[in-house]
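Shown below is the structure under consideration.
The complex is shown incomplete by one protein chain, all other protein chains being positioned as in the whole.
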Amino acid sequence: MNIPAGHVMIVAAVLLATGLFGVIVRRNIVLVLMSLEIMLNAAALAFVAGGSARGADGQVMFLLILTLAAAEVSVGLALVLQLYRRFKTLDVSAAASMKG
Amino acid sequence: MTSVFYISSGIAVLATLLVVTRTNIVHALLFLIVSLLAVAVDLFVLGAQLAAALEVIIYAGAIMVLFIFVIMMMNLGKAEQEANRHRRSPAWLAAGVLSAVLLAELIYVMVANPGPPVGPGNDPREVAKLLYGPYVLAVELASLLLLSGLVGAYHLGRPEQSRAGTARRLDGSPADSSSGSARPTGLGRAERKTQLGAVVAESSGHDSAAIGGSNAGSGPVPTQEEPS
Amino acid sequence: MLDWLWVIPALPLAGFVLLVGLRGLPRPVIALIGVGSVGASAALALLAAVRYLSAAGPVVPIRQVLWTWLPLTSFHPTIGLHLDPLSLLMMVVVTFVAFWIHLYSTGYMACDGGYGRFFAYMNLFVGAMLVLVLADNLLLLYLGWEGVGLCSYLLIGFWYTDPANGRAAMKAFIVTRVGDAALAVGLLLLYWHFGTLDIQSIALQAPHVWVSGSGLAIAAAALLLGGAVGKSAQLPLQTWLPDAMAGPTPVSALIHAATMVTAGVYLIARMNAIFELALPVGQVVAVIGAVTLLLAACSALTQTDIKRILAYSTISQIGYMFLALGVGAYSAAMFHFMTHAFFKSLLFLAAGAIILGMHHEQNIFKMGGLWRRMPLTFVTFLAGALSLAALPFVTAGFYSKDLILYETLASQRGSPVLWACGLVGAVLTALYTFRLVFVVFFGPARREPQRGGSARGTAALGCGSFQAQKPEPPAPTHISWTMTLPLVVLAVFAIVAGAVELPKNVYQVTLLSDWLGVVLPAAPQREHLPSLAKVQIIAGAASLAGIVAAWLLYRRFPSAVRVLRLVRPWRQVYRLWQGGWGFDWLYRRLVVEPFVYLARANRRDFIDLFYGAIGESAKLLHAVLSWGQTGKVGWYAACLVIGAIVLITILVLT
Partner (left out) sequence: MMTRDLLALGPMLITAGGAVVLLLALAVCRSHAFASAWSVLVLAAALAAIPMTWPGAPASGDLLNLLAIDSWALAFWGIIFGSALVVCLLGFEYFRPLAVQAEEFYVLVLLSATGAAVLAAADHFATVFLGLELLSVSLFALAAYRRDQAISIEAGIKYLVLAGTSSALLLFGLALLYFHTASLRLSGLAGPLLAGHPDTIALYAGIALVLVAMGFKLGLAPMHVWTPDVYQGSPAPVSALVGSVSKAGAMAFMVRLAGVTLTGTPGVRNGVFYGLLVLAIASMFTGNLLALRQPNIKRLLAYSSIAHMGYCLLAVLPMAAGAALDRQAVFYYMLAHAVSILGAFGCVCAASENGREAQHVEDYRGLAWRRPVLAGVFSLMLLSLAGIPLTAGFLGKFYVLASGVRNALWLPAVCLVINSGIGLFYYLRVLGTLYQREEAESPDQFATSTAPSALLQPSPQLLLTHLTLAALVVLLIYFGLMPALASLPM
């Protein structure tokens, strides 16, 4: 197998940047959460790529990131419910009363 | 194998781009699942079978199901197309430029320092050995992390409490703490249902218990009441 | 030995904290805390003195470092106490006198609305003074110094509903601050040169670092003197003290006798090592003292307000102390400080009793014939007055003043001119003191005083019918034992306290000077010493002459004064003296009005524009940055990305 690991990292970086883009521009809170998942997934991929030539530590980190994603999404979706209850919308820009 | 990697990576990137640009949230979600599956293929190619399996089972499986639940519960399909009309505004351009700059920097870094080549990958058994060897503390901490997510999701996702408490508080008079934090009474439960009715309006037949159950995500909520 | 030394300043401070923290306490509890803390402190101070004096072997200063503040750097300001004979004397006198003043105040202020506040401030005042006295480094001393200044401000303006009192407090604060600024610069100078503010190490190093008479030593001493002059109300910063009479009378007693004004004397005595290196400044000190004592005595002669007379007399007496310090007779200055503390506090307290008895009448010419009505007050006041007027061979005041006069002649730094000033001052002192006595206590009664000078205290302290809203406190209808006992005790001390140091032709006692000699150098003596007896007789004669003159002018031929006041040049002089030699007028013209004018003229100048521009640009930046706080999540995430881009760029490129 002759994939340069740098290429895997580049794929991960592209996913990360795409996720960032999503977080910045999307107003739908569910889409923002999805973008977060994309970013976490990208980081997880990077860890596995980093570990492929070495011990299994990369996969352990992958697993740990997975738990993080699960925990974050559960709280995040609960917040989505609350947002919808308060503002009757999923637009995060509705929740921008605090500023200045 | 090499070509598989590049093809699946291409699919992943493409699908991800579609995720962040779609107006229809269900479409976006489907593209996200495609992206996750493509990444799972990448992981498999990299020799991380366990990671690939978990990516499919947990990411594309469990976690995405959570999203689907929420989307269905709120009946988001149509409403959200309106909210995303503002595409291709200057904000999108600026965000695109920012992300692109960051990406360019990262790619520059990776091209300048390509790092070691990809190795053969690791057996799931090695992962297991590590998990219950040097990483045992990390596993415990991960469980605490899940616990924390669970408690948080429970608290936030729990249906509204008796409205009486809220109304009294809005008046400014001190709410009676016992009724404020106690389990909702029968009346409260009924009210709760009506309130949820508004939330779950036109949802596809999930009752209120589904919210609590789906949000916890990682298991049953210990103090959740019986579904009515 | 004396590990508990820190308790002595801590007690009044704790009393302050308690009184401020726990408000709404019943009056007896307030009195118990206020008086008890100072009383306990005084008892401990006496105990410390006994322990210290009875210790075997040579007198060794005790140093107690409580803790080091800011220990990490080269600058180690310690919170430490230093006990040597000088600070011991100050500590004992301060706590002792302050205790009696506090006790007296429980009666005097009994009906005042701000009872708790009063005792809180008084305790803080004493605590700050003790910190000042016991400090082992100049920084802590400065802390106490400022604390004393703050308390004087609070107490002078105690009845703050009357704007005049507020103005007087402000004046005291601002005028002394002029001196404080000089002192602060002096401390910086000392720190700059010695790398420490520890008093003992400065005293040790000073002779090695600075040559005697070097410019820097003179500058340092002059700056310290500036501070001392401000605090001790000497020329040219004396103007605040007469106005400081706006406070309640016990406050005046405390300021004049024990705490504030003697701080300057203490500072010079404490830093004598610096002053010994700057003899020209010592000359200045002596001249300031001599001139001040004369000017203030003249002013005292013309005042009609009983408290103002005493105030000018304080300035004058501190002038004596400065004179002694200037000629190098440090222990004579401290001796006079001690006797002065007793008789001046006595005089103020007795004056307070008179003022209460006269329903807050302070004009002496509206009093008269009080000796019958208030016999106890009269006797004690007389004791104080005799001591102040330095009645020969009987009173403490005579011995201390005589010592100063003698040292002025005997010291190499003294001169006959200074001595003559002191002597004239002595005549004037006796004159104005007995003017006061004769006018107030003899002659026809001009107003019916309250009977009560001798009344035994009753348990229930009745108060007048006024309420606390009145700026003046309502008068207690009875003068309780708490007010008379301090008078008696202090009267005894005003007479006998001189026994610690007697001239050798009377009965040689040199307790005080031997004792203080450990820390304070003796004045260098001339070769041809003047005859002790001759000097004494002249001084005694001066005092007696003053008393007799007072009797003649104010008792025997009172019309003479009235006539005198009508004569044209005398009238001018009288007005000049009464106005305190016009210093207030001068300062208003020279300082206040130009400053106000400049401030008005400068309201919109270019420096303002500069600062305004800074302010405006800060506002502008604030507006820009606030605009960045849009509250939008997407923008916030973009900020994260910007941060990432910036950091990666910086880290990778450098």
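Order of writing sets the chain letters: A, B and C. Residues in each chain are counted from 1.
The criterion applied here is as follows: contacts are C-beta pairs under 8 Å (C-beta built on N, C-alpha and C of every residue); 3 or more make two chains touch, one makes a residue touch a chain.
Bear in mind that the values here come from a model prediction, so they are computed numbers and not experimental data.
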item: Visible chains in contact with the missing one; value: A, B, C
item: Hidden partner chain, touching residue among C:V7, C:L25, C:A420 or C:L576; value: C:L25
item: Chain not shown: contacting residue from B:G61, B:P120 or B:P134; value: B:P134
item: Touch list for chain C against the chain that is not drawn; value: 21-27, 67, 69-73, 79, 113-117, 161, 468-469, 618-619, 621-622, 625-626, 628-629, 631, 633, 635-637, 639-640, 642-644, 646-648, 650-654
item: Positions on chain B contacted by the hidden chain, ascending; value: 105-106, 109-110, 112-113, 115-116, 133-138, 140-142, 144-145, 147-149, 151-156, 158, 161, 165-166, 168-169, 172-175, 177, 180-183, 222-223
item: Touch residues of chain A, complete complex, unshown partner; value: 5, 9, 12-13, 16, 19-20, 23, 29, 32-33, 36, 39-40, 42-44, 46-47, 49-51, 54, 57-58, 60-61, 64-65, 68, 71-72, 75-76, 78-79, 82-83, 86-87, 92, 95-100
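Definition applied: only the chains that are shown with their structure count from here on.
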item: Separation of chain A from chain C, taking each centre as the mean of its C-alpha atoms, in whole Å; value: 72
item: Distance from chain C to chain B - Cα centre to Cα centre, in angstrom; value: 75
item: Set of chain B residues in contact with two or more other chains; value: 91, 95, 98-99, 102, 106
item: For chain C, residues contacting two or more additional chains; value: 634, 638, 641
item: Residues of chain A that touch chain C when the two form their complex; value: 20, 23-27, 32, 92-93, 95-100
item: Sites on chain C touched by chain A in the complex; value: 626, 629-635, 637-638, 641
item: Of all residues in chain B, those that touch chain A in their complex; value: 1-2, 5-6, 9, 12-13, 16-17, 19-20, 25, 28-29, 32, 35-36, 39, 42-43, 45-48, 50-51, 54-55, 58-59, 62-63, 66-67, 69-71, 74, 76, 79-80, 83-84, 86, 91-92, 95-96, 98-100, 102-103, 106-107, 110-111, 113-123, 126-127, 129-131, 135, 138, 142, 145-146, 148-150, 152-157, 160, 199, 211, 214-218
